[in-house]
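Let me give you the structure first, and then I'll get to my questions.
With one protein chain held back, the other chains of the complex are shown just where they sit.
Should a chain be cited, it is by its letter among A and B, assigned in written order, with residues numbered from 1 in that chain.
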Amino acid sequence: MELIPGNDIKVLAATTIYFPLITAFILLFFGKRLEAGRLGKRVKGWTGWLATFAIARSFAGAVVLFFELISRPEHERAIAVKVFDWIKVGGFDVSFDLLVDPLSVVMLLVVTGVGTLIHIYSTGYMHDDERYSRFFAYMNLFVASMLVLVLANNVLLLYVGWEGVGLCSYLLIGFWFEKPAAANAAKKAFIVNRIGDFAFLLGIFLLSSTVGSLAMGQINAQAGAMGAATATTISLLLFAGATGKSAQIPLYVWLPDAMEGPTPVSALIHAATMVTAGVYMVARLSPVFEAGDALVVVGWIGALTALWGAFMAATEYDIKRVLAYSTMSQLGYMFLAHGVHAYSAGIFHLVTHAFFKALMFLGAGAVMHALAGETDMRKMGGLRKVMPITGWTFMAGWLAICGVIPFAGFFSKDAILASAWHEHQYALWSIGVLTAALTAFYMSRLYLRVFEGKLKVPEGVHAHDAPWTMAAALVPLAVLAVVGGVINLPGTLTLEHFLEPVVGASHVPEGITPWILAGAALAVAAVGILLARALYMTRSSNVRRRELYQRTRPLVDAARNKFYVDEFYGRVIVMPGKRLAQFAATVVDAKIIDGFLTGIGRATAGFSEGFRRVQTGYVRSYALVFLFGAVAILSILVLRVS
Amino acid sequence: MNSVGPGYYLLLSALMFTVGVIGALVRRNAIVIFMFIELMLNAVNLAFVTFARMHGEVVGQVIVFFVLVVAAAEVVVGLAIILVIFRQRASANVDDVNLLKW
Partner (left out) sequence: MTWEQLIFGVVFVVALGSSMAMLFMRNAVHVALYLVAAQMALALAFLLQGAFFIAAVQIIVYAGAIMVLFLFVIMLLGVDKQEALIEPLPAQRPLAIGLGVLLAAEIIYVAGKGLELVTGAGANSAALNEINQNPGNVKALARLLFSSYLLPFEATSILLVVAIVGVMVLARRMSASDLVRASKNDETLEAA
């Protein structure tokens, strides 16, 4: 049964992109004028609501598309629509065509759903910003680009969205560009992403020349035939792009710095959606990854990033940076899932993570809002008493990420670990479990320090709970963080079945094993939480903390300094680059190129100095030359005629 | 009927033109140079009239008419320039007017 005819699906899919896109451009060009206009005077910040409406409209479209899909039989749940021709050169044909299938609809729902909530939150959070409407213009542009990315039915269009979200990320990290730190962070994010994108582009070229087409369907259909070596190369190049966008080792360094942007940006772009683009891309092109051996790399990079990020998160004091490292770590989980062929588990974790991480970022934003921009968690404490909504919702997020049953994070993380076990990747499984313990520890550390214990706020600050717009975003996200797991409850596996036509079925151990694994995961989570409680919440915790610090000092110090990776990159990559630029500027440019040009000038001057002697001033000499020219031309004519 | 072939007229025209060229290059009195230029123009006129006879129409003669008018204008202006130069330097020698050089 089809609910809506084919053409309407095309319109529906295209308008989910058009609405935010058009709103973005309206706000970009007329935002300030609209805000200063008649309506703007009466309803302050109505441009933000306009932007929110655009995203909500896209969300509604996504919901309709979702119901359309589930109303169809399973094998018909992939609707490709061609919106318009784009590039048509000879046999090379790339059009603006969109693919509505279970995977893209799930992403669509996450992006627009979380996006809508974050937009609502932003109307409160950015209320007093002088570039209020421009913020929403960027946010809408971001959502439009992200929708292009997830809906694209060919790799080139996906790349358009990929670069679009990168651009918006840059613009929004540097939104407060008056702050040098923000401007630098934006540049860093952009440049690091460029490195990944370059590899990604190479991967696209290789795909194009191997398959001869950029359409998703054709690529995935011919993936098996392209040869293992080629498939591995392509996959590694594409994955290099994913490491940039999704903040994996070795290109993760931009994500912590990206926290200089406004908090809603961190929530939407650097937690819920953009950074998951790499995860989505790997799932989308999973047949290519399956055809080669690249998945081993994907899994290990994911696992190592998960552990690495968790280590740094455990020692960080900046509340947003903890969340950033945590994001990195959770993204590592998703790639770990892909690495063990459990794509639906990866996407499942992507969805639940979008819920609880966006929730926690928004909660952190509410805390900062209440504490006049303070981000150092050593200066906070017991905030749940003064800001109950934020506190309770944050607690939901905390329990979800720790993997406490029955919160959303438990199910998704358990699915990943179970898949790893099933694939006999015990090393990856162990890293995952260790990371789970660390995750529980550092998140508890964050939550307990900030929200529990004695009330502690920076001096001169009157803490207050979030305004209703912020709460309106926090509460639904908290509910989702609590119950989000139902979309893929063990036994029903709804999401997995839904995604099966796209990414294939995933396998989990049979019998008693999954229960044991789940128990193990729960146990390590409990260990992490209890450890944090022991170190931060009991009377003797200060002493214990000092003792622990004494014992693990090198590790903690190193983690606190981000394992010196920034310094390492600075020495190994940035410095030689600067040297090269210096060399090019002072030697190549100043000496060789300028020298060449000066030489031409000198030569011309010297030649003129000699040649001007021809100018004798005698008119009869000129006439003689004139005659010579005439005779010469006539001679040539005579010689050619005869 | 004219029994003399046009080739002879053209030969005369070419020789007179050459004499005009040589004279304009070797003489130094500005007025004399001008007269040699007139000689060249006359030689060309002869060629045009001959061409008119060769083609059996009068268009060539019309061209001569225009050459005459242009020559007249040119002589008038040229002589005026010579006059002005003479007032400045009391000489009609073109070699004396050589300030405009490197």
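Assume contacts are C-beta pairs under 8 Å (C-beta built on N, C-alpha and C of every residue); 3 or more make two chains touch, one makes a residue touch a chain.
Fair warning: this is a prediction, and the values are worked out from it, not measured in the lab.
The chain that is not displayed touches the following shown chains in the complete assembly: A, B.
What subunit B contributes to its contact with the hidden chain is residues 1-12, 14-23, 25-29, 31-32, 34-36, 38-39, 42, 45-46, 49-50, 52-59, 61-62, 64-66, 68-77, 79-84, 86-87, 92-93, 95. Touch with the hidden chain on the side of subunit A covers residues 618, 620-621, 624, 627-628, 630-631, 634-635, 637-638, 641-642.
The rule we apply is simple: only the chains that are shown with their structure count from here on.
Residues 612-613, 615-620, 623-624, 627 of subunit A are the ones touching subunit B in the complex.
Against subunit A, the residues of subunit B that register as touching in their complex are 21, 24-25, 28, 94-95, 97-102.
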